[in-house]
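Remarks on the structure that follows.
One protein chain omitted, others in place.
Moving on, here comes chain A:
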Amino acid sequence: MFNRDQWSEILEALTANWFRTLLTAFGVFWGIFILVILLAAGKGLENGVKQGFGDIATNTMFMWTQTASKPYKGLPKGRRFDFKIGDVASIRDQVPGLEYISPRNRLGGFRGTNNVTRGLNTGAFNVFGDYPEIIRQDPISITSGRFINYGDIGNRRKVAVIGEGVKKELFPDGEEPIGDYIKIQGVSFMVIGTYTKRNNNGDAEEGQKEIYVPFTSFSQAFNFGDRVGWMAITAKDNESISELKDDIIEVVKTNHKIHPEDNRAVGNFDLYEEFNKVNGLFIALNGVAYFVGVLILLSGIIGISNIMLIVVKERTKEIGIRRALGASPWAVRGQILLESIFLTIISGMTGIAASTGIIYLINKMLEGNPDSKDTMFANPSVDLVVIFVALVILITSGLLAGLIPAQVAIKTKPIDALRTE
């Protein structure tokens, strides 16, 4: 089947009418081109948006207190309450399947007043009281020194890990901050490390201007007692935080005498759910890309089928001669099928090559542009699997496109085929 004569005949048949072959091939080329570009664009958008999540562990929820909206056990509605440090232990006891439970407190905030000073330099920074695990939930890269550890927590050491942004403002002359002291609301903390943080929701600048101190020293220094501002809770890898969320909230409601049906008392943000929504969006987007791409491809394939029909009609007499000389129906059929598969694959491969070329160029442009880090588009790409799927689609469709013309070619009796002029 795969001999030189057959291929030379395929080439002869396809080159007999260059323009027609080219137009036909363009249909398939365009279809596969659009399919790959669409899929890559979807992937790029997905990468961009997911990059927006930063390095945060996505199986995570955040939980904070609001006001009780229902009276319960003699307590009025509208009551304010706070999480206590004891809640962490009771959640750990009563809800299995959680990896990290980090209670957190915070000073300052966006556009807060200047609260941190060092010598003559002051600045307004977010100051967090944290446990060491937080670095696994909202990862930062330590650029020098170290992060908070359990020794700091146990001994209530007044130490601080500062962002590169903080360092820039408080140590403007490139001094070495580690071992030096900064004053947070009048309390001195020794700097033990510096960090940078990956882009998170577009506030990359803000992310570098944070200060982490041990939770226990934070509570003591700033008079928080056993209060907990909010918690970041991460489920184990094989659990879903969305499923555990209700149990967790149940525990703190019991602890704080909140009505079991009071849905407003405990605020929460489920990152996993958000992540899933985004994921779902991209699955849908991918579906649309496939749908549109395959439809365009289909019209290209119909074009090939159409052309092959014409080719068969034109070659009716030739096919008749060949059959009189002893070409079996399969030899004729195989010839037509091979022609159509060959045309589909060649044009499809060209389409794949062209589209990946375009993707390569876009990637080059994105890399060269520093602003591109903040756009919702990153690293558009297609899997090898997608290319493989496209190839399979191409071969089968080439076969389908050739099937009808091939059938037409052998349906005519050799005697009728010979009579046509």
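Going forward, a contact is a pair of C-beta atoms (placed from the backbone, for glycine too) under 8 Å apart; a residue touches a chain by one contact, two chains touch by 3 or more; residues count from 1.
Note that contacts and distances are computed from a predicted model.
*Asks:* Which one, "Cytochrome c-type biogenesis protein CcmF", "ABC transporter ATP-binding protein", "OB-fold domain-containing protein" or "Sensor histidine kinase", is the UniProt name for the chain you do not see?
*Replies:* Protein name of the absent chain (UniProt record): "ABC transporter ATP-binding protein".
*Asks:* Based on the whole complex, identify which of A:321, A:345 or A:358 touches the chain you can't see.
*Replies:* A:321
*Asks:* Give the residue, chosen from A:12, A:93 or A:261, that touches the chain omitted from the document.
*Replies:* The one listed residue touching the chain not shown is A:12.
*Asks:* Tell me where the left-out chain touches chain A, residue by residue.
*Replies:* 3-5, 12, 16, 317-318, 320-331, 410, 413-415, 418
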